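Have a look at the structure below before the remarks.
The block that comes next holds chain A.
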Amino acid sequence: MSTNININVHHVTRVEGHGNIVVNAKDGKIEKCQWQVPEAPRFFEAMVRGRSYQDIQTIVSRICGICSITHSLASTKAVEDALGIEVSEQADKLRILMHYSEQLQSHSLHVGYLVAPDLFNAPSVVPLVAKAPDAVKAIIRVHRVANNWSDLIAGRTTHPVTLIPGGLCKIPTEQQLRDLKKELESSVNVLVAVCEVVQSAAGNLPQFERQTEYISLKQTNPPTYTFYHGDITSNDCNGDGPVNIRNWQKVANEYVSPQSTAKWTQWHRDSYMVGALARFNNNAELLSPLGKKVADMFGLKKGNTNPFMNNVAQLVEMAHVVETSIQMIDDLLTRGLKSETVKVSPRAGRGSGCVEAPRGILFHTYEFDKYGNCVYGNICIPTNQNHANIQKDFEKFVPEFMHLGQDALRHGMEMLVRAYDPCISCSTHFLNVEFV
Partner candidate 1 sequence: MTKPRVAIFDFACCEGCQLQIVNLEEEILDLINVVDVVEWREAMSEQSHEYDIALIEGSITRPEDEKRIEIIRSRCKILIALGSCATIGGINKLKNKFDLEEVKHCVYGKDAHMPHLETGMTKAVHEVVNVDYKIHGCPIDRKEFASVIRALLVGKKPVIPDYPVCVECKARENICRYEYNEICLGPIIRAGCGARCPSNGFRCFGCRGYVDNPNVEAAREVMDKYGLTVEDLRQKMVLFGCGQGPTV
Partner candidate 2 sequence: MCDCCSEQKDIYLPEMATITKRRMLNGTELFMHLEMDSGKELEHAPGQFVELSIAGLGEAPISISSSPTQKGIELVVRNVGSLTRAIHKLEVGQKIGVRGPFGSLYPIEQAKGKDLVFICGGIGLVPQRSFIRYVLDNRKDYGKVTVLVGTKCYDMRLFREELALWSERRDMTLMETIDEAHDCWNGNVGVVTTLIPKVESDLPKSVVLVCGPPVMYKFVLMALAEAEVPADSIYVNLERRMKCGVGKCGHCQINGLYVCQDGPVFRWSDLALVPEAI
């Protein structure tokens, strides 16, 4: 088998944004092995300056169409932190419900439309329509439920409009929540069916392990498998964690890599991983019963170090958010929905907001002048935090799988990139792989 490898994937497909893979090896010796991010930079942190605190969410939501709800939540929390705004319990619950809808939206999109073709050896979901129509329809159904859910609570599936500093400018009616609950209950079986389909092909996920640091939110009061509240933690935290989200820069330690228009990050090691697998590894014991059941289906256990299992962790979370949301809707209905008005006055201050995007932990920080106009913005997105880890994975993956030949290696590397559910449009755009 040839040990000369020349992989140059310019713009990996079936990912959000642009990324390249470049591998070059001669006589079994690796000369170059790179994950590159050539996305056109968009400069959000510069653009928010001078804008009113009311408009920050509208602007930064546009960082990413896939996790726009997450960006909206993180930025709104940051604005509220800066302006000292309290949010009611009802609004807090509705926001979490809104956030869960995006987890389901994004995970079902990723696992169903972007990853599944790899597992079933198809170039896209289109040929699968003929091959496995029921499975495709099941995933569409789950995706539709998630989108209707976002529509209801966020006002739109993408770029939410109901989220304002202090609360929500529109809340669903109790009848709408009851209808949503029914829809979620009826989609549990569909979701399990989707898991079974993926399980049938899970053997196609490469066996690959690499020890790394896993970073996510952790909420102890009450203990929750959290996406929204809590502090920053990692499996490497000993005396130095958890870290308050206002100090996120101490965790991310951003730097510019020549391979990337997006900034890279590191904490205790030279790279870390964020996302579903990181959350799972830090919080698995807090999953809902159905979430645990799905993890068991795949034999996924806390402390897993196979990045490909991030896809499975996403399925686990899909089950978790659906089941947890049904419970939350019951709580909301028991208390009864009240219409709330929020009054906000601008003041000078700096604040941070942190939530878990579907693809990992996300940080926003803003500073405002006394008129409520933004003077500083800093955003650190999950995919950027994963770039270095992808690079490190590549460096271990290539020697281990080089013997399979160039095509299989390239395919495996593309799958590895996809497993991270990268959202390069967030940073700017994704990955161009160039092997020189």
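Basis for inclusion: all candidates are chains of the complex that A comes from, given by their letters.
In this text, a residue touches a chain if its C-beta (ideal position, glycine included) is under 8 Å from a C-beta of that chain, and two chains touch if they have at least 3 such contacts; residues count from 1.
As the structure is a computational prediction, the values presented were derived from the model and not from experiment.
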item: Options 1 or 2: the chain contacting chain A in this complex; value: 1
item: Residues of chain A that touch candidate 1 when the two form their complex; value: 11, 13-18, 38, 40-47, 49-52, 55, 58-59, 62-66, 68, 109, 113-114, 117, 123-126, 129, 137, 140, 143-144, 147, 155-159, 161-162, 164, 169-170, 256, 258, 260-261, 263, 425-426, 428-429
